[in-house]
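Note that one protein chain is taken out, while the other chains of the complex remain in position.
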Amino acid sequence: MRKVMGIIFQRWDHGLQTFTMNRGISTIPFGGRYRLIDFPLSNLVNANIHSIGVLGGAKYGSLIDHLGTGQEWSLHRKTQDLAILPALENYSVEPGLYFDLRELLPSKLFIENQSTIEMIIFQPSNQIDNLDFKPLMDEHFNGMNDVTIVTGNGRIDEAIGTPDENRRKWQGREILAVMVQRTLIMQALQRMNQGGSYDLLNLIRRNQEHLRIKTLTHKGYYREISDISGYYQANLDLLEASVRKELFRGPRTIYTKSKDNHPTQYFDGSFVNNAWIASGCQIAGIIQNSIVSRESMIGEGTVIKNSILMQRARIGKDVHLEHVILDKAVTIRDRTVLKGSKDEPVVISKGSVI
Amino acid sequence: MRKVMGIIFQRWDHGLQTFTMNRGISTIPFGGRYRLIDFPLSNLVNANIHSIGVLGGAKYGSLIDHLGTGQEWSLHRKTQDLAILPALENYSVEPGLYFDLRELLPSKLFIENQSTIEMIIFQPSNQIDNLDFKPLMDEHFNGMNDVTIVTGNGRIDEAIGTPDENRRKWQGREILAVMVQRTLIMQALQRMNQGGSYDLLNLIRRNQEHLRIKTLTHKGYYREISDISGYYQANLDLLEASVRKELFRGPRTIYTKSKDNHPTQYFDGSFVNNAWIASGCQIAGIIQNSIVSRESMIGEGTVIKNSILMQRARIGKDVHLEHVILDKAVTIRDRTVLKGSKDEPVVISKGSVI
Amino acid sequence: MKKKCVAMLLAGGQGSRLGVLTKSIAKPAVLFGGKYRLIDFSLSNCYHSNIGIVGVLTQYQPLELNSYISTGSAWSLDNVGGGVTILPPYQNRYGASWYRGTADAIYQNLYFLQSYDPEHVLIISGDHIYKMDYSEMLNNHIKNHADLTIGGLLVEPEEASRFGIMNTDGENRILEFEEKPEYPKGNLASMGIYIFRWSVLKRLLKEDGAKEESQHDFGKNVIPESLAQGLDVFAYPFMGYWRDVGTIQSYYDAQMELLLQTPPLNLFDKDFRIYSNHESLPPHFISNDATVTDSLISDGCLICGEVKHSILSSSVIVEKGAIVENSILLKNVKVGKNARVRHSILDEGVVILTDEEVGSADQSVQLIGKEEQDA
Partner (left out) sequence: MKKKCVAMLLAGGQGSRLGVLTKSIAKPAVLFGGKYRLIDFSLSNCYHSNIGIVGVLTQYQPLELNSYISTGSAWSLDNVGGGVTILPPYQNRYGASWYRGTADAIYQNLYFLQSYDPEHVLIISGDHIYKMDYSEMLNNHIKNHADLTIGGLLVEPEEASRFGIMNTDGENRILEFEEKPEYPKGNLASMGIYIFRWSVLKRLLKEDGAKEESQHDFGKNVIPESLAQGLDVFAYPFMGYWRDVGTIQSYYDAQMELLLQTPPLNLFDKDFRIYSNHESLPPHFISNDATVTDSLISDGCLICGEVKHSILSSSVIVEKGAIVENSILLKNVKVGKNARVRHSILDEGVVILTDEEVGSADQSVQLIGKEEQDA
């Protein structure tokens, strides 16, 4: 019943540093009310995996706040379903690694103690998809695989590219998740003290002759969020009916910490078109092709186009925003104009007053 | 209604390092089922204070696990009663300071946002007492104090001493808590960027001419836990009826994360005397003047005297322990003998097999 | 453990004048303002009043209400050693009986109150729309050394005969109480909010329980009896916003007020929030073909048509070309292509077909339920 463990890890946040001053990459807000980690975490929960470790990293405040006891994901405190795993002190994630096993060292006991676990699923925290792990797990177990690698399908991979073309690839495709038998991970953790390799992917490559490795391809939507333009595009993808349907209207729910807000109020004179709008907003202006997060206020005469507003934006009157990303709690004064471009949106950091 | 905030901070853990390899000082187990932080946290909850920040420090795993969403303390997630505040990256607590305000910098917003708060209570996390803050708060507000300092009464202070005689004293007495008007803390945090002082106590001393400062004395039991011998003694204090009564049988409950264990089973031939024993244990041996934590197993013919056993001790047959402290999950093989002395108990670290 | 004040919330009412809305749920579970249920107001008031123990008396169609209330955590009322307790009618070794009236409901749960042995008991109901800090009323009650304090509201004189009317002296002492008088002498109406001294309440309910001719109702029996016995009974005048939404028209009007530029009831207010046990749903989406103005839209809606001066609960779908005006659409309503909905309340799950028209601006508000549709 509890044979599979999931581990979600932080990624190198170089391309997203404007967002990660006070939070880890896993808790960057996304899609009006979600955080990036909601996607990998819901993927695990939807496959009935009830033993999950989340690497917390150094900036863990927002992660603790977001996950709570895991209640919103039907994870239970009593049966110890969800653990936030502290990273090594003074450790920071390196670029170019798929998954640095050294991060797991302080949590060795967490893995050791759960002796009934047979296999571990590793997922990064900065990936938007709605994966169905059930058939993937079946293939892993039925095929008696040591390692199963889940990749995206090539086309999307080529389309988005990644800052470092060499990392997170397998047979030329981007890796979405890796499933490894627990015994192999335990061995790797033991050997690390003796100077063994510590990147999960290198470790697999190096031992590929001795291992039964299979690759499976996810045919659906996915995006890796590793820089601002990827973040911007993934948000705007939600305006596509097919993407919304696959992510949010299918059989597998994406869970998140929900907020008890008043419904969004539209005033006389508001005009809204092709927009994804969360609860608790007060809207008097014009919004087009945009994502508006919870509790945002948009003044009269204001025009917002092709933009992403995170929570609690306070936008005055007669403002004009185009190709803009506002981090949480940004205030924009009356009559301000901000214009970026599709490839280089303007980014305003958390709490700014413009 | 929500006028007071409580902040509980980590202390320098030099004297307790055998216990703090993988946990912060605030989550050292105590008294069979508690952790040190339960005492200051319950003090706040019992005074109806529903806005509490706990400094998490670097080794925050056990703190998150212990506090959960705060449910066991009747703190609610929805009204955001409890926050674990991340410390600065790469920051470690220094000795000799009462409270280093730099630790609060990443949480400036947490304090700023709660604008209805008038006063903040600061407490260390390594102190065993059952303080009644209600009358203390009344005196603070009625006296229009800027700062109210709660000290222990001299006698106990002299009796236990502290490694550094200069710190945590006020008028020659040990400080248990400090209440400060929120505006003063906000000012101090603003000025810190301009190179102001950062130790709360220094700050108060330096400005004492401009501030209305009062000192109040707590007449009851208290212990500061800053070294092994203090930890040992405070545990054994629980064998005194008066201490148990003051801490656990009075009107103010000490809350903790409770564990759903089977009642403790005593077998034929067990002999137990003057002992404080938690749930889930299986006892076949002899126990005297000791504290035994949850889920410990004590084999036949074994004798345990004047010792402190943390959770999940596995003690074999015919073992003899005297003046010993076992950290969590220690295994002692059959016929082992360990003897310390009252002043220097033997300490066995977490997970050891002896 | 002794407590100062414990609240008892009467949530057993059917609210039959709300028609299909209360066919399968109790009145306190009826939706309001897009996402709230009527009981949210009383429970949020308890939180803001620092009342940590609330007994909720249920009887009529309690399933949805019970699971909605759950442990009370949505209103931060799930305290260790207290919180919300749901009190359905029950069977004991002497037999089983339903609640015969508001007073009987409390009477049958005296043992619950006894277990807390409070000084005072606050009695409220779960079907009014208002924000009130009961602790101010409690302070007033204590200051007056009252046996009973009744929350009172000034109503329009022509409405007074719908209420229990209290005639008071200059110090708010109640001299006379008339339940729905034909010729009211005043216009200070009882809000159905009572604070009793616990020892007095216990005695009154035991006496009332023994009377065969009593209807076991606070307004009809217990309050008049308190005055007859010469107890110290005071009114506590409440000046804030308060609405009874017991009829279709008042239910409609109270919600439409939320759409005013400055609504009399501000639900965006952060200092006295009304909490609810909300569902977790994605944001709403407004398509290229849509127009939304002067409306409240909840999570999970998909709007492809025109929505004007309306309130949409969660997961409502308005298809292309459809027009929704001056209407209240409850959860999971679907309005088909080119359909037209005017001046109507559509109950949960109602489906309006392509090109269908319901309601008109001239008629009184129309309430449409699923059953009517199937028939």
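Note that the chains take the letters A, B and C in the order they are written out, and that residue 1 is the start of every chain.
The rule we apply is simple: a contact is a pair of C-beta atoms (placed from the backbone, for glycine too) under 8 Å apart; a residue touches a chain by one contact, two chains touch by 3 or more.
The structure displayed is predicted, hence computed values, not measured ones.
Participant: For the chain omitted from this view, which of the shown chains does it touch?
Facilitator: A, B, C
Participant: Hey, which of A:D38, A:E72 or A:D260 is the one touching the hidden chain?
Facilitator: A:E72
Participant: With the full complex in mind, choose from C:K4, C:K23, C:K320 or C:K337 the residue touching the hidden chain.
Facilitator: In the full complex, the listed residue that touches the missing chain is C:K23.
Participant: Pick out which of B:L101, B:M137, B:A275 or B:L338 touches the chain that's been left out of the picture.
Facilitator: The missing chain is touched by B:A275.
Participant: Touching the absent chain in the whole complex: find that residue among C:P88, C:P157 or C:G240.
Facilitator: C:P88
Participant: Considering the whole complex rather than only what is displayed, give the residues of chain C touching the chain that is not shown.
Facilitator: Against the missing chain, chain C presents residues 12, 14, 16, 23-24, 58-63, 66-67, 70-71, 80, 85-93, 96, 98, 112, 280.
Participant: Would you write out the residues of chain B that touch the absent chain, in ascending order?
Facilitator: Output for chain B: 31-33, 72, 244, 248, 254-256, 258, 260, 262-280, 282, 292.
Participant: Going by the touch rule given at the top, which residues of chain A touch the chain that is not shown?
Facilitator: Counting over the whole complex, chain A touches the hidden chain at residues 1, 71-74, 76, 78-79, 81, 255.
Just so we're on the same page, only the chains that are shown with their structure count from here on.
Participant: List the centre-to-centre spacing of chain B and chain C in whole Å, with centres computed as mean CA coordinates.
Facilitator: That gives a centre separation of 45 Å.
Participant: Between chain A and chain C, what distance separates the C-alpha centroids? Give it in angstrom.
Facilitator: That pair's centroid distance is 41 Å.
Participant: Distance-wise, how many Å sit between the C-alpha centres of chain A and chain B, to the nearest whole number?
Facilitator: Computed value for the inter-centroid distance: 36 Å.
Participant: Please output the residue numbers of chain B that touch at least 2 other chains, ranges allowed.
Facilitator: 71, 78
Participant: Would you give the residues of chain C that are in contact with at least 2 other chains, written as numbers and ranges?
Facilitator: Each of 74, 275 in chain C touches at least two other chains.
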